[in-house]
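All protein chains but one are shown in place.
Moving on, here comes chain A:
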Amino acid sequence: MTTHQINKKGYYGEYGGAYIPEMLYPNIDQLKEQYLKIIGDASFQEEYQQLLRDYVGRPTPLYFANRLSEKYNTKIYLKREDLCHTGAHKVNNTVGQILLAKRLGKKRIIAETGAGQHGVATATVCALMGMPCFVYMGEIDMKRQAPNVARMKMLGAEVIPSTSGSKTLKDATNDAIRDWINNPEETHYIIGSVVGPHPYPDMVARLQSIISQEIKLQLQEKEKRTQPDHIIACVGGGSNAAGAFYHYLDEENVNLIAVEAAGKGIHSGESAATSQLGNNGIIHGSKTLLMQSKDGQITEPYSISAGLDYPGVGPMHAHLFSSKRAEFLSVTDDQAMQAGAELTKLEGIIPAIESAHALAALKQKKFQPDDVVVINLSGRGDKDLETYMKYFDL
């Protein structure tokens, strides 16, 4: 049977691997050797599940969106990751990785962040565990996302501005990797998405797979079946989509729909639709699809949503795209903002603009009245209020 899971060498089809400088080899090798053992260990699982339940607030509801379903004449469920502690799915991963870091004997945590959600989720678990936390964030993003910078500081993290290159997420990631090279012994790097060198993409996917694990149980209860007809999730690096797809990857009758940010239009020059604009290459230690110049220089993406403007996608998604296992759609800033407003009016839920991209897929797809459609509502819109205010002149 073909599988869309990672293989033994750390690849999804031709994508993945660990294209890292020798300086990172000992750390990556240690992780590669240990991560499955640690995550599979009963004491890890006990602690992880307990924190997910009591601290994060899991299971998150699978909510039947009545009025939205009526409008689109199909059965729409929202997986409410927006109700997680800190406001998005990101914390599922950071809780898991901090427990892993402790078991590896690490004493210091570093992370990268774009919009600040992963930075906040990392700073949160570091506060919880009493670990020193250093978050790299592009200088430009720090200005754009000032409230999240304040949250991280309040949580005790040091936020270090990235001033190299384009001063955004990809540069923050470079700087976090450089920090790890400079501090190879006691530091663990908590990557926020299913990107980076193997084993990160698989490790983060496994820690996010709780999302699809719960969807299965909850659908069984509500629909007497474990499989929806369609699952829709937004993709920047792709962690929430990886979690929502994970347990369905090899169940081919479930249609997986990945939604990328088209920004001001796919060919406007201001877009983050990697599958449409990218080609094969290497970014942050992983062979995957990325946006780059003809000369192999990585280009700067754009989206109104700070969580989707990554110039690559995780190798799992590159493989889902090239093997056509998942359907990839692109949603513009305007379409996403309208979808965010629509969900707010119909269901009383203000979504993160990232998640609004997934909702906007409803306008591009025609579903059958008895189709079960699950949309992963990855985060809440509190952090985006300023963007909503400006856009809708509130």
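Heads up, the rule we're going with is that contacts are C-beta pairs under 8 Å (C-beta built on N, C-alpha and C of every residue); 3 or more make two chains touch, one makes a residue touch a chain; residues count from 1.
We adopt the following convention: contacts and distances are computed from a predicted model.
Given the options "Transport permease protein", "Tryptophan synthase alpha chain", "Spermidine/putrescine ABC transporter ATP-binding protein" or "Cell shape-determining protein MreC", say which is the protein name UniProt records for the missing chain.
"Tryptophan synthase alpha chain"
Which listed residue, A:34, A:183 or A:344, touches the chain dropped from view?
Residue touching the absent chain, from the options given: A:183.
For a quick check of understanding: of A:106, A:170, A:206 or A:247, which residue touches the chain that isn't displayed?
The missing chain is touched by A:170.
Go through chain A and note every residue touching the omitted chain.
Residues in contact with the chain left out: 17-23, 25-26, 164-165, 170-171, 174, 177-178, 181-185, 280-285, 292, 294-298.
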